[in-house]
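Note that this complex is displayed minus one protein chain, with the remaining chains in position.
Labels run A, B and C following the written order; every chain starts at residue 1.
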Amino acid sequence: MSKKVSEEKYKKTLTYRLKQWLDGEDLFTGTVEMKPQEPYKVDQAVSEQRHEEKKRLLEQIYDIEHNPEMRIFNKIYRLFAFLFCIFLVLMLLTAVSNLPTVGSADRPVNNEVAKRYIENGLQETGAVNIVTGMILDYRAFDTLGESHVLFVATCTVLILLREDKKKKAEQNQNNDRLYEPKNDVILQTVAKILVPPIVIFGIYVILCGHLGPGGGFSGGAIIGAGLILYQNAFGFHKTERFFTAKTYKVLSFSALACYALSKCYSFYTGANHLESGIPLGTPGAILSSGLIFVLNICVGIVVAGTMYTFYVMFRKGGY
Amino acid sequence: MQVFMKILLGFLLVCAISVSLSKKLLNSILIFMSYSLIMSIIWILLESPDLAITEAAVGAGITSVLFFVTLKKIQAMIKSENEEGEDKDE
Amino acid sequence: MNLANLFNNYEEAVAMILFGIGFSNLLLQKNLIKKIIGLNIMDTAVYLFLALKGYIEGRKAPIVVNGVQSVEAYINPIPSGLVLTGIVVSVSVTALMLSLTIRLYRRYHTLDLDEISTRLKKEGL
Partner (left out) sequence: MEFVQNFPFFSIILSLFAGPLCSILNGKWAKRVNLAVITIILAMSSAVLAFTLRTGDSYVYMMGHFPAPWGNEIRVGMLEALMAVFFCLIMLLCMIGGVLEREREIESTKQNLYYIMVNLLLSSLLALIYTNDLFTAYVFVEINTISACGLIMIRQNGRTFEAAIRYMIMSLLGSGMLLLGICFLYDLTGHLLMSNIKEQVAILNASGQYHMPLLITVGLISVGIAIKSALFPFHAWLPDAYGYSTLSSAAILSSLVSKGYIFLLVKIFYRVIGFDIVRDSKIINVLFVFGVIGMIMGSISAIKESNIRRMIAYSSVAQIGYIYMGFGFGTELGMIASLYHIISHAATKSLLFVAASGITDASGDSTDFFDLTGAGYRNKLAGIAFTVGALSMVGFPLFTGFISKLLFAQAAVDSYHKLLPALIALAVSTILNTVYFMKTVIRIYTPEKREVLAKKQYQVITMKDQKWKSAALVCFIAINLFFGLYSEPVVGLLERGLKIFA
(Lines give C-alpha, C1' and ligand atoms only; values in the text may rest on other atoms or scores of the structure.)
Protein backbone atom coordinates (compact mmCIF):
# COMPACT_ATOMS: atom_id res chain seq x y z
CA MET A 1 0.00 0.00 0.00
CA SER A 2 1.58 3.14 -1.07
CA LYS A 3 0.00 6.35 -0.11
CA LYS A 4 -0.17 9.29 -2.31
CA VAL A 5 2.38 11.98 -1.58
CA SER A 6 1.64 15.56 -2.26
CA GLU A 7 3.57 17.46 -4.82
CA GLU A 8 5.32 19.51 -2.16
CA LYS A 9 6.43 16.50 -0.19
CA TYR A 10 7.55 14.64 -3.24
CA LYS A 11 9.78 17.48 -4.22
CA LYS A 12 11.67 17.08 -0.97
CA THR A 13 12.36 13.37 -1.38
CA LEU A 14 15.69 11.98 -2.44
CA THR A 15 14.24 10.30 -5.50
CA TYR A 16 13.06 13.55 -6.93
CA ARG A 17 16.40 15.20 -6.31
CA LEU A 18 18.26 12.34 -7.95
CA LYS A 19 15.94 12.56 -10.91
CA GLN A 20 16.45 16.29 -11.09
CA TRP A 21 20.22 15.85 -10.92
CA LEU A 22 20.11 13.30 -13.65
CA ASP A 23 18.09 15.69 -15.78
CA GLY A 24 20.91 18.15 -15.54
CA GLU A 25 19.29 20.74 -13.30
CA ASP A 26 21.62 22.33 -10.81
CA LEU A 27 19.68 22.06 -7.57
CA PHE A 28 22.15 23.99 -5.54
CA THR A 29 21.91 27.23 -7.45
CA GLY A 30 21.20 29.93 -4.96
CA THR A 31 21.38 27.68 -1.90
CA VAL A 32 25.02 26.89 -1.61
CA GLU A 33 26.73 29.81 -3.19
CA MET A 34 27.25 32.98 -1.22
CA LYS A 35 26.45 35.14 -4.18
CA PRO A 36 25.28 34.22 -7.62
CA GLN A 37 28.05 33.23 -9.93
CA GLU A 38 29.01 35.62 -12.64
CA PRO A 39 27.62 34.37 -15.89
CA TYR A 40 30.27 32.61 -17.89
CA LYS A 41 30.57 34.46 -21.13
CA VAL A 42 30.74 32.31 -24.14
CA ASP A 43 31.00 35.13 -26.53
CA GLN A 44 31.46 34.02 -30.07
CA ALA A 45 34.13 36.68 -30.46
CA VAL A 46 36.02 35.57 -27.37
CA SER A 47 36.10 31.94 -28.36
CA GLU A 48 37.14 32.87 -31.85
CA GLN A 49 39.88 35.01 -30.45
CA ARG A 50 40.99 32.08 -28.34
CA HIS A 51 41.21 29.90 -31.40
CA GLU A 52 43.07 32.58 -33.31
CA GLU A 53 45.58 33.04 -30.55
CA LYS A 54 46.14 29.35 -30.30
CA LYS A 55 46.65 29.11 -34.01
CA ARG A 56 49.07 32.02 -34.02
CA LEU A 57 50.99 30.51 -31.16
CA LEU A 58 51.24 27.19 -32.94
CA GLU A 59 52.39 28.89 -36.09
CA GLN A 60 54.98 30.79 -34.15
CA ILE A 61 56.25 27.67 -32.47
CA TYR A 62 56.41 25.55 -35.57
CA ASP A 63 57.80 28.20 -37.85
CA ILE A 64 61.04 26.30 -37.95
CA GLU A 65 62.90 28.80 -40.11
CA HIS A 66 62.59 31.52 -37.52
CA ASN A 67 62.47 29.58 -34.31
CA PRO A 68 66.03 28.85 -33.21
CA GLU A 69 64.99 26.70 -30.25
CA MET A 70 63.00 24.39 -32.46
CA ARG A 71 65.86 24.20 -34.91
CA ILE A 72 68.37 23.36 -32.23
CA PHE A 73 66.00 20.77 -30.82
CA ASN A 74 65.65 19.18 -34.24
CA LYS A 75 69.40 19.14 -34.71
CA ILE A 76 70.02 17.56 -31.34
CA TYR A 77 67.30 15.02 -32.00
CA ARG A 78 68.87 14.03 -35.30
CA LEU A 79 72.31 13.91 -33.73
CA PHE A 80 71.06 11.55 -31.05
CA ALA A 81 69.31 9.37 -33.59
CA PHE A 82 72.50 9.20 -35.60
CA LEU A 83 74.56 8.33 -32.54
CA PHE A 84 72.03 5.63 -31.71
CA CYS A 85 72.50 4.13 -35.17
CA ILE A 86 76.29 4.16 -34.82
CA PHE A 87 76.00 2.60 -31.39
CA LEU A 88 73.70 -0.07 -32.78
CA VAL A 89 76.11 -0.94 -35.59
CA LEU A 90 79.03 -1.14 -33.18
CA MET A 91 77.07 -3.43 -30.87
CA LEU A 92 76.11 -5.65 -33.77
CA LEU A 93 79.70 -5.81 -35.00
CA THR A 94 80.81 -6.78 -31.52
CA ALA A 95 78.23 -9.51 -31.50
CA VAL A 96 79.28 -10.72 -34.94
CA SER A 97 82.93 -10.79 -33.97
CA ASN A 98 82.06 -13.33 -31.32
CA LEU A 99 79.96 -15.58 -33.51
CA PRO A 100 81.16 -18.88 -35.00
CA THR A 101 82.87 -18.70 -38.38
CA VAL A 102 80.82 -18.49 -41.55
CA GLY A 103 80.86 -21.58 -43.71
CA SER A 104 82.11 -24.08 -41.17
CA ALA A 105 80.11 -27.25 -40.68
CA ASP A 106 80.27 -27.35 -36.88
CA ARG A 107 78.14 -24.33 -36.09
CA PRO A 108 75.28 -24.96 -33.69
CA VAL A 109 72.89 -24.35 -36.58
CA ASN A 110 73.80 -27.64 -38.25
CA ASN A 111 72.11 -29.90 -35.75
CA GLU A 112 69.60 -32.71 -35.73
CA VAL A 113 66.85 -30.51 -37.18
CA ALA A 114 68.63 -29.88 -40.47
CA LYS A 115 69.85 -33.47 -40.47
CA ARG A 116 66.37 -34.88 -40.47
CA TYR A 117 65.18 -32.44 -43.11
CA ILE A 118 67.96 -33.55 -45.44
CA GLU A 119 68.04 -37.26 -44.69
CA ASN A 120 64.35 -38.00 -44.41
CA GLY A 121 62.85 -35.07 -46.24
CA LEU A 122 62.41 -36.93 -49.48
CA GLN A 123 60.60 -39.85 -47.86
CA GLU A 124 58.48 -37.80 -45.46
CA THR A 125 57.33 -35.03 -47.76
CA GLY A 126 57.96 -36.42 -51.21
CA ALA A 127 59.58 -33.18 -52.37
CA VAL A 128 62.95 -33.30 -54.11
CA ASN A 129 63.59 -29.67 -53.27
CA ILE A 130 64.17 -29.83 -49.54
CA VAL A 131 63.48 -26.13 -49.02
CA THR A 132 60.01 -26.47 -50.54
CA GLY A 133 59.37 -29.56 -48.46
CA MET A 134 60.41 -27.68 -45.38
CA ILE A 135 58.34 -24.55 -45.85
CA LEU A 136 55.22 -26.29 -47.10
CA ASP A 137 55.19 -29.37 -44.92
CA TYR A 138 57.41 -29.28 -41.86
CA ARG A 139 56.91 -25.63 -41.09
CA ALA A 140 53.68 -25.04 -42.99
CA PHE A 141 52.15 -22.81 -40.34
CA ASP A 142 54.68 -20.05 -41.09
CA THR A 143 53.89 -20.19 -44.76
CA LEU A 144 50.17 -20.08 -44.08
CA GLY A 145 50.78 -16.88 -42.13
CA GLU A 146 53.01 -15.54 -44.86
CA SER A 147 50.41 -15.85 -47.60
CA HIS A 148 47.96 -14.04 -45.36
CA VAL A 149 50.51 -11.26 -44.93
CA LEU A 150 50.35 -10.80 -48.70
CA PHE A 151 46.57 -10.86 -48.62
CA VAL A 152 46.29 -8.33 -45.83
CA ALA A 153 48.78 -6.06 -47.57
CA THR A 154 46.64 -6.16 -50.71
CA CYS A 155 43.63 -5.20 -48.65
CA THR A 156 45.41 -2.20 -47.15
CA VAL A 157 46.47 -1.11 -50.63
CA LEU A 158 42.83 -1.45 -51.70
CA ILE A 159 41.75 0.69 -48.76
CA LEU A 160 44.22 3.37 -49.72
CA LEU A 161 44.05 3.48 -53.48
CA ARG A 162 40.76 1.99 -54.69
CA GLU A 163 38.36 4.59 -55.86
CA ASP A 164 34.73 3.74 -55.88
CA LYS A 165 31.90 5.63 -57.47
CA LYS A 166 33.71 8.79 -58.29
CA LYS A 167 33.15 11.13 -61.10
CA LYS A 168 34.63 10.10 -64.38
CA ALA A 169 36.75 13.22 -64.65
CA GLU A 170 38.31 12.74 -61.26
CA GLN A 171 39.02 9.12 -61.95
CA ASN A 172 40.74 10.01 -65.15
CA GLN A 173 42.90 12.46 -63.32
CA ASN A 174 44.38 9.64 -61.28
CA ASN A 175 44.67 7.32 -64.23
CA ASP A 176 48.05 8.35 -65.53
CA ARG A 177 47.95 6.00 -68.45
CA LEU A 178 45.90 8.55 -70.29
CA TYR A 179 48.95 10.76 -70.58
CA GLU A 180 51.02 8.08 -72.25
CA PRO A 181 51.45 7.34 -75.93
CA LYS A 182 49.13 4.47 -76.79
CA ASN A 183 49.68 1.48 -79.04
CA ASP A 184 53.43 1.76 -79.12
CA VAL A 185 54.45 -0.63 -81.88
CA ILE A 186 57.82 -1.60 -80.47
CA LEU A 187 56.41 -2.29 -77.05
CA GLN A 188 53.49 -4.27 -78.44
CA THR A 189 55.68 -6.43 -80.66
CA VAL A 190 58.12 -7.13 -77.85
CA ALA A 191 55.26 -7.93 -75.53
CA LYS A 192 53.71 -10.29 -78.09
CA ILE A 193 56.95 -12.22 -78.23
CA LEU A 194 57.83 -12.07 -74.55
CA VAL A 195 54.58 -12.48 -72.63
CA PRO A 196 53.78 -16.11 -73.55
CA PRO A 197 57.25 -17.42 -72.61
CA ILE A 198 57.22 -15.45 -69.37
CA VAL A 199 53.84 -16.82 -68.34
CA ILE A 200 54.76 -20.35 -69.38
CA PHE A 201 58.03 -20.09 -67.47
CA GLY A 202 56.10 -18.88 -64.44
CA ILE A 203 53.73 -21.81 -64.68
CA TYR A 204 56.69 -24.15 -65.02
CA VAL A 205 58.35 -22.67 -61.92
CA ILE A 206 55.14 -23.12 -59.95
CA LEU A 207 54.45 -26.65 -61.08
CA CYS A 208 58.04 -27.81 -60.55
CA GLY A 209 58.38 -26.11 -57.19
CA HIS A 210 58.84 -29.44 -55.45
CA LEU A 211 61.32 -30.72 -58.03
CA GLY A 212 63.76 -27.86 -58.41
CA PRO A 213 64.38 -24.30 -57.37
CA GLY A 214 61.28 -22.18 -57.44
CA GLY A 215 57.83 -22.68 -56.07
CA GLY A 216 54.58 -20.82 -55.73
CA PHE A 217 56.00 -17.54 -54.66
CA SER A 218 58.66 -16.97 -57.29
CA GLY A 219 56.48 -18.42 -60.05
CA GLY A 220 53.57 -16.24 -59.06
CA ALA A 221 55.80 -13.18 -59.11
CA ILE A 222 56.99 -14.10 -62.61
CA ILE A 223 53.43 -14.50 -63.90
CA GLY A 224 52.53 -11.21 -62.27
CA ALA A 225 55.42 -9.55 -64.06
CA GLY A 226 54.20 -11.02 -67.37
CA LEU A 227 50.71 -9.66 -66.76
CA ILE A 228 52.15 -6.25 -65.97
CA LEU A 229 54.08 -6.23 -69.22
CA TYR A 230 50.97 -7.24 -71.16
CA GLN A 231 48.95 -4.52 -69.53
CA ASN A 232 51.62 -1.95 -70.28
CA ALA A 233 51.64 -2.81 -73.94
CA PHE A 234 47.95 -3.23 -74.64
CA GLY A 235 46.19 -1.10 -72.06
CA PHE A 236 43.60 -1.71 -69.43
CA HIS A 237 40.66 -2.54 -71.63
CA LYS A 238 42.43 -5.63 -72.96
CA THR A 239 43.36 -6.99 -69.53
CA GLU A 240 40.00 -6.15 -68.08
CA ARG A 241 38.44 -8.68 -70.38
CA PHE A 242 39.91 -11.51 -68.37
CA PHE A 243 41.13 -10.01 -65.12
CA THR A 244 38.96 -7.71 -63.02
CA ALA A 245 38.58 -7.02 -59.35
CA LYS A 246 35.94 -9.70 -59.15
CA THR A 247 38.22 -12.30 -60.69
CA TYR A 248 40.91 -11.38 -58.22
CA LYS A 249 38.55 -11.61 -55.26
CA VAL A 250 37.23 -15.00 -56.27
CA LEU A 251 40.65 -16.38 -57.19
CA SER A 252 42.39 -15.24 -54.04
CA PHE A 253 39.52 -16.32 -51.83
CA SER A 254 39.35 -19.77 -53.33
CA ALA A 255 43.13 -20.21 -53.27
CA LEU A 256 43.47 -19.06 -49.68
CA ALA A 257 40.45 -21.07 -48.57
CA CYS A 258 41.86 -24.14 -50.27
CA TYR A 259 45.18 -23.51 -48.58
CA ALA A 260 43.66 -22.98 -45.15
CA LEU A 261 41.34 -25.97 -45.42
CA SER A 262 43.98 -28.40 -46.64
CA LYS A 263 46.39 -27.26 -43.94
CA CYS A 264 43.59 -27.47 -41.41
CA TYR A 265 43.09 -31.09 -42.43
CA SER A 266 46.76 -31.95 -42.23
CA PHE A 267 47.31 -30.14 -38.92
CA TYR A 268 44.25 -31.79 -37.44
CA THR A 269 45.26 -35.27 -38.48
CA GLY A 270 48.84 -34.63 -37.44
CA ALA A 271 47.96 -33.44 -33.97
CA ASN A 272 45.51 -36.24 -33.38
CA HIS A 273 47.94 -38.85 -34.70
CA LEU A 274 45.74 -39.94 -37.56
CA GLU A 275 46.95 -41.06 -40.96
CA SER A 276 46.63 -38.25 -43.44
CA GLY A 277 45.87 -40.66 -46.27
CA ILE A 278 47.30 -38.40 -48.97
CA PRO A 279 49.58 -40.36 -51.30
CA LEU A 280 53.04 -38.89 -51.74
CA GLY A 281 53.66 -40.43 -55.17
CA THR A 282 57.05 -41.26 -56.62
CA PRO A 283 59.59 -38.59 -55.81
CA GLY A 284 60.67 -36.79 -58.94
CA ALA A 285 57.41 -37.16 -60.82
CA ILE A 286 55.40 -34.03 -61.48
CA LEU A 287 52.32 -35.35 -59.67
CA SER A 288 54.02 -36.17 -56.40
CA SER A 289 54.63 -34.94 -52.89
CA GLY A 290 50.95 -34.85 -51.91
CA LEU A 291 49.65 -31.52 -50.73
CA ILE A 292 52.79 -29.56 -51.59
CA PHE A 293 51.86 -29.60 -55.27
CA VAL A 294 48.39 -28.20 -54.58
CA LEU A 295 49.68 -25.64 -52.12
CA ASN A 296 52.27 -24.38 -54.57
CA ILE A 297 49.52 -23.76 -57.12
CA CYS A 298 47.40 -21.94 -54.53
CA VAL A 299 50.30 -19.75 -53.46
CA GLY A 300 51.15 -19.07 -57.10
CA ILE A 301 47.61 -17.90 -57.86
CA VAL A 302 47.51 -15.64 -54.85
CA VAL A 303 50.90 -14.12 -55.55
CA ALA A 304 50.30 -13.53 -59.26
CA GLY A 305 46.97 -11.88 -58.54
CA THR A 306 48.43 -9.83 -55.74
CA MET A 307 51.36 -8.52 -57.75
CA TYR A 308 49.14 -7.54 -60.63
CA THR A 309 46.64 -5.93 -58.27
CA PHE A 310 49.37 -3.88 -56.63
CA TYR A 311 50.37 -2.60 -60.02
CA VAL A 312 46.84 -1.78 -61.17
CA MET A 313 46.02 -0.05 -57.93
CA PHE A 314 49.13 2.07 -58.18
CA ARG A 315 48.42 3.01 -61.75
CA LYS A 316 44.71 3.53 -61.89
CA GLY A 317 42.99 2.98 -58.57
CA GLY A 318 40.51 0.38 -59.69
CA TYR A 319 39.97 -2.25 -62.32
CA MET B 1 84.92 -17.59 -55.53
CA GLN B 2 86.06 -15.88 -52.32
CA VAL B 3 87.33 -12.91 -54.29
CA PHE B 4 84.15 -12.70 -56.30
CA MET B 5 82.12 -12.71 -53.10
CA LYS B 6 84.26 -9.94 -51.65
CA ILE B 7 83.82 -7.80 -54.75
CA LEU B 8 80.05 -8.31 -54.70
CA LEU B 9 79.82 -7.43 -51.03
CA GLY B 10 81.84 -4.32 -51.74
CA PHE B 11 79.39 -3.41 -54.48
CA LEU B 12 76.52 -3.89 -52.07
CA LEU B 13 78.06 -1.42 -49.63
CA VAL B 14 78.75 1.09 -52.37
CA CYS B 15 75.16 0.80 -53.63
CA ALA B 16 73.70 1.18 -50.16
CA ILE B 17 75.74 4.27 -49.39
CA SER B 18 75.13 5.91 -52.74
CA VAL B 19 71.38 5.34 -52.39
CA SER B 20 71.42 7.39 -49.25
CA LEU B 21 73.55 10.13 -50.73
CA SER B 22 72.14 10.50 -54.24
CA LYS B 23 70.15 13.64 -54.87
CA LYS B 24 67.70 12.43 -57.47
CA LEU B 25 65.03 9.95 -56.55
CA LEU B 26 65.15 8.19 -59.90
CA ASN B 27 68.86 7.55 -59.44
CA SER B 28 68.43 6.10 -56.01
CA ILE B 29 65.70 3.77 -57.28
CA LEU B 30 67.92 2.59 -60.11
CA ILE B 31 70.78 2.00 -57.71
CA PHE B 32 68.46 0.08 -55.46
CA MET B 33 67.47 -2.09 -58.40
CA SER B 34 71.09 -2.97 -59.06
CA TYR B 35 71.48 -3.63 -55.34
CA SER B 36 68.75 -6.27 -55.64
CA LEU B 37 70.43 -7.82 -58.67
CA ILE B 38 73.74 -8.09 -56.86
CA MET B 39 71.90 -9.62 -53.96
CA SER B 40 70.41 -12.28 -56.21
CA ILE B 41 73.89 -13.19 -57.48
CA ILE B 42 75.04 -13.48 -53.88
CA TRP B 43 72.19 -15.88 -53.19
CA ILE B 44 73.50 -18.10 -55.98
CA LEU B 45 76.99 -17.98 -54.49
CA LEU B 46 75.45 -18.99 -51.18
CA GLU B 47 73.88 -22.05 -52.86
CA SER B 48 70.27 -20.91 -52.47
CA PRO B 49 68.77 -20.94 -55.97
CA ASP B 50 65.24 -20.57 -54.60
CA LEU B 51 66.17 -17.26 -53.07
CA ALA B 52 67.97 -16.15 -56.22
CA ILE B 53 64.89 -16.69 -58.38
CA THR B 54 62.63 -15.02 -55.88
CA GLU B 55 64.91 -12.05 -55.33
CA ALA B 56 65.34 -11.54 -59.08
CA ALA B 57 61.59 -11.68 -59.71
CA VAL B 58 60.55 -9.72 -56.67
CA GLY B 59 63.37 -7.46 -55.54
CA ALA B 60 64.67 -6.44 -58.93
CA GLY B 61 61.34 -6.89 -60.73
CA ILE B 62 58.15 -6.14 -58.89
CA THR B 63 59.49 -3.91 -56.13
CA SER B 64 61.36 -1.72 -58.59
CA VAL B 65 58.30 -1.50 -60.83
CA LEU B 66 56.25 -0.38 -57.86
CA PHE B 67 58.86 2.24 -57.00
CA PHE B 68 58.86 3.49 -60.59
CA VAL B 69 55.09 3.70 -60.72
CA THR B 70 55.04 5.65 -57.48
CA LEU B 71 57.62 8.07 -58.76
CA LYS B 72 55.72 8.44 -62.01
CA LYS B 73 52.48 9.20 -60.20
CA ILE B 74 54.20 11.80 -58.12
CA GLN B 75 55.78 13.40 -61.12
CA ALA B 76 52.46 13.34 -62.96
CA MET B 77 51.01 15.21 -60.03
CA ILE B 78 53.83 17.73 -60.09
CA LYS B 79 53.22 18.18 -63.79
CA SER B 80 49.50 18.73 -63.45
CA GLU B 81 50.24 21.24 -60.72
CA ASN B 82 52.55 23.24 -62.91
CA GLU B 83 50.33 22.66 -65.95
CA GLU B 84 53.24 22.69 -68.30
CA GLY B 85 53.81 19.08 -69.29
CA GLU B 86 56.38 19.56 -72.00
CA ASP B 87 58.76 16.67 -71.69
CA LYS B 88 57.06 13.35 -71.71
CA ASP B 89 59.99 11.02 -71.46
CA GLU B 90 60.15 8.96 -68.30
CA MET C 1 85.79 -6.80 -29.93
CA ASN C 2 87.57 -9.74 -31.46
CA LEU C 3 88.98 -8.21 -34.63
CA ALA C 4 90.53 -11.33 -36.10
CA ASN C 5 87.25 -13.15 -35.95
CA LEU C 6 85.47 -10.09 -37.30
CA PHE C 7 87.62 -10.27 -40.44
CA ASN C 8 86.95 -13.97 -40.65
CA ASN C 9 83.24 -13.24 -40.58
CA TYR C 10 83.52 -10.38 -43.02
CA GLU C 11 80.29 -11.38 -44.78
CA GLU C 12 78.33 -11.07 -41.58
CA ALA C 13 80.07 -7.81 -40.77
CA VAL C 14 79.00 -6.43 -44.13
CA ALA C 15 75.45 -7.57 -43.45
CA MET C 16 75.50 -5.74 -40.14
CA ILE C 17 76.85 -2.56 -41.70
CA LEU C 18 74.14 -2.76 -44.36
CA PHE C 19 71.61 -3.18 -41.58
CA GLY C 20 72.95 -0.05 -39.97
CA ILE C 21 72.77 1.89 -43.23
CA GLY C 22 69.21 0.77 -43.84
CA PHE C 23 68.21 1.48 -40.27
CA SER C 24 69.59 5.00 -40.29
CA ASN C 25 68.03 5.66 -43.70
CA LEU C 26 64.64 4.54 -42.43
CA LEU C 27 65.02 6.61 -39.29
CA LEU C 28 66.74 9.75 -40.52
CA GLN C 29 65.98 10.35 -44.21
CA LYS C 30 63.41 13.03 -44.75
CA ASN C 31 62.22 11.80 -48.10
CA LEU C 32 59.60 9.08 -47.84
CA ILE C 33 60.75 7.11 -50.88
CA LYS C 34 64.29 7.01 -49.56
CA LYS C 35 62.96 5.86 -46.25
CA ILE C 36 61.28 2.97 -48.01
CA ILE C 37 64.46 2.08 -49.88
CA GLY C 38 66.22 2.14 -46.52
CA LEU C 39 63.62 -0.27 -45.19
CA ASN C 40 64.31 -2.63 -48.08
CA ILE C 41 68.07 -2.43 -47.55
CA MET C 42 67.58 -3.20 -43.87
CA ASP C 43 65.41 -6.22 -44.61
CA THR C 44 67.76 -7.64 -47.24
CA ALA C 45 70.67 -7.19 -44.85
CA VAL C 46 68.87 -9.30 -42.26
CA TYR C 47 68.12 -11.92 -44.90
CA LEU C 48 71.77 -11.97 -45.99
CA PHE C 49 72.78 -12.45 -42.38
CA LEU C 50 70.26 -15.25 -41.98
CA ALA C 51 71.23 -17.00 -45.20
CA LEU C 52 74.89 -16.93 -44.21
CA LYS C 53 73.95 -19.07 -41.22
CA GLY C 54 72.97 -21.93 -43.44
CA TYR C 55 75.91 -21.74 -45.83
CA ILE C 56 78.55 -24.44 -45.51
CA GLU C 57 81.61 -24.29 -47.70
CA GLY C 58 81.85 -26.87 -50.45
CA ARG C 59 78.30 -28.15 -50.19
CA LYS C 60 75.51 -27.94 -52.72
CA ALA C 61 72.04 -26.46 -52.71
CA PRO C 62 69.48 -28.59 -50.88
CA ILE C 63 67.92 -30.25 -53.88
CA VAL C 64 68.28 -34.01 -53.83
CA VAL C 65 70.33 -35.13 -56.82
CA ASN C 66 70.89 -38.76 -57.78
CA GLY C 67 69.36 -39.98 -54.56
CA VAL C 68 72.25 -38.75 -52.40
CA GLN C 69 70.75 -38.01 -49.01
CA SER C 70 73.68 -37.60 -46.66
CA VAL C 71 74.04 -34.49 -44.53
CA GLU C 72 77.55 -33.93 -45.86
CA ALA C 73 76.24 -33.24 -49.36
CA TYR C 74 73.93 -30.29 -48.82
CA ILE C 75 73.81 -26.95 -47.03
CA ASN C 76 71.33 -26.25 -44.26
CA PRO C 77 67.86 -25.73 -45.80
CA ILE C 78 66.22 -23.95 -42.87
CA PRO C 79 67.60 -20.41 -43.38
CA SER C 80 66.64 -20.47 -47.07
CA GLY C 81 63.07 -21.28 -46.16
CA LEU C 82 62.93 -18.56 -43.54
CA VAL C 83 64.36 -15.98 -45.94
CA LEU C 84 61.81 -16.98 -48.56
CA THR C 85 59.07 -16.22 -46.06
CA GLY C 86 60.77 -12.99 -45.10
CA ILE C 87 61.05 -11.68 -48.67
CA VAL C 88 57.28 -11.98 -49.08
CA VAL C 89 56.74 -9.99 -45.94
CA SER C 90 59.05 -7.21 -47.06
CA VAL C 91 57.38 -6.95 -50.47
CA SER C 92 53.96 -6.57 -48.88
CA VAL C 93 55.23 -3.95 -46.49
CA THR C 94 56.91 -2.05 -49.31
CA ALA C 95 53.72 -1.97 -51.36
CA LEU C 96 51.77 -0.72 -48.39
CA MET C 97 54.28 2.03 -47.62
CA LEU C 98 54.40 3.15 -51.24
CA SER C 99 50.64 3.44 -51.48
CA LEU C 100 50.60 5.44 -48.26
CA THR C 101 53.21 7.71 -49.81
CA ILE C 102 51.02 8.27 -52.87
CA ARG C 103 48.05 9.20 -50.72
CA LEU C 104 50.11 11.54 -48.57
CA TYR C 105 51.55 13.19 -51.65
CA ARG C 106 48.14 13.60 -53.19
CA ARG C 107 47.03 15.45 -50.10
CA TYR C 108 50.03 17.47 -49.03
CA HIS C 109 52.08 17.71 -52.23
CA THR C 110 55.34 16.92 -50.53
CA LEU C 111 57.39 13.84 -49.76
CA ASP C 112 59.02 15.32 -46.70
CA LEU C 113 57.50 13.68 -43.64
CA ASP C 114 58.78 16.38 -41.28
CA GLU C 115 57.18 19.08 -43.35
CA ILE C 116 53.87 17.22 -43.35
CA SER C 117 53.85 16.93 -39.60
CA THR C 118 54.85 20.55 -39.06
CA ARG C 119 52.01 21.58 -41.31
CA LEU C 120 49.61 19.38 -39.38
CA LYS C 121 50.81 20.85 -36.11
CA LYS C 122 50.36 24.36 -37.45
CA GLU C 123 46.77 23.59 -38.29
CA GLY C 124 46.36 22.81 -34.63
CA LEU C 125 44.02 20.46 -32.81
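List of remarks:
Definition applied: contacts are C-beta pairs under 8 Å (C-beta built on N, C-alpha and C of every residue); 3 or more make two chains touch, one makes a residue touch a chain.
Since the model is a prediction, treat every value here as computed from it, not as a measurement.
For the chain that does not appear, the touching partners among the shown chains are A, C.
Listed by residue number, the positions of chain C touching the unshown chain are 19, 22-23, 26-27, 32, 35, 39, 42-43, 46, 49-50, 53, 78-79, 82, 85-86, 89, 92-93, 96-97, 100-101, 103-104, 107-108, 113, 116-117, 120, 125. By the touch criterion stated above, the residues of chain A touching the omitted chain are 22-26, 39-40, 42, 47, 91-92, 94-95, 98-100, 107-113, 116-117, 124, 137-142, 144-146, 148-149, 151-153, 155-156, 158-160, 162, 164-165, 249-250, 252-253, 256-257, 260-261, 263-264, 266-273, 276.
The criterion applied here is as follows: only the chains that are shown with their structure count from here on.
One inter-chain figure worth recording: chain A and chain C are separated by 17 Å, centre to centre, where each centre is the mean of the chain's CA atoms. The mean-CA centres of chain A and chain B are about 22 angstrom from one another, to the nearest whole unit.
Centroid to centroid, with C-alpha atoms defining each point, chain B and chain C lie 13 Å apart.
Shown for chain C are the residues in touch with two or more other chains, namely 11, 17, 24, 52, 54-55, 61, 63, 80, 84, 87, 91, 95, 98, 102. Looking at chain A, one finds that residues 129, 131, 212-213, 215, 217, 310, 314 touch two or more other chains. Across the complex, chain B meets chain C through its residues 5-6, 9, 12-13, 16-17, 19-20, 25, 28-29, 32, 35-36, 39, 42-43, 46-51, 54-55, 58-59, 62-63, 66-67, 70-71, 73-74, 77, 81.
Here chain A touches chain C in the complex through residues 54-55, 58-59, 61-62, 64, 74, 78, 81-82, 85-86, 88-89, 92-94, 96-99, 101-105, 107, 109-110, 113-115, 117-119, 121-122, 128-131, 134-135, 139, 142-143, 146-147, 149-150, 152-154, 156-157, 160-161, 212-213, 215, 217, 283, 303, 310, 313-314, going by the rule given at the top.
Those residues of chain B lying in contact with chain A across their complex are 48-50, 52-54, 57-58, 61-62, 65-66, 69-70, 72-73, 76, 80, 85, 88.
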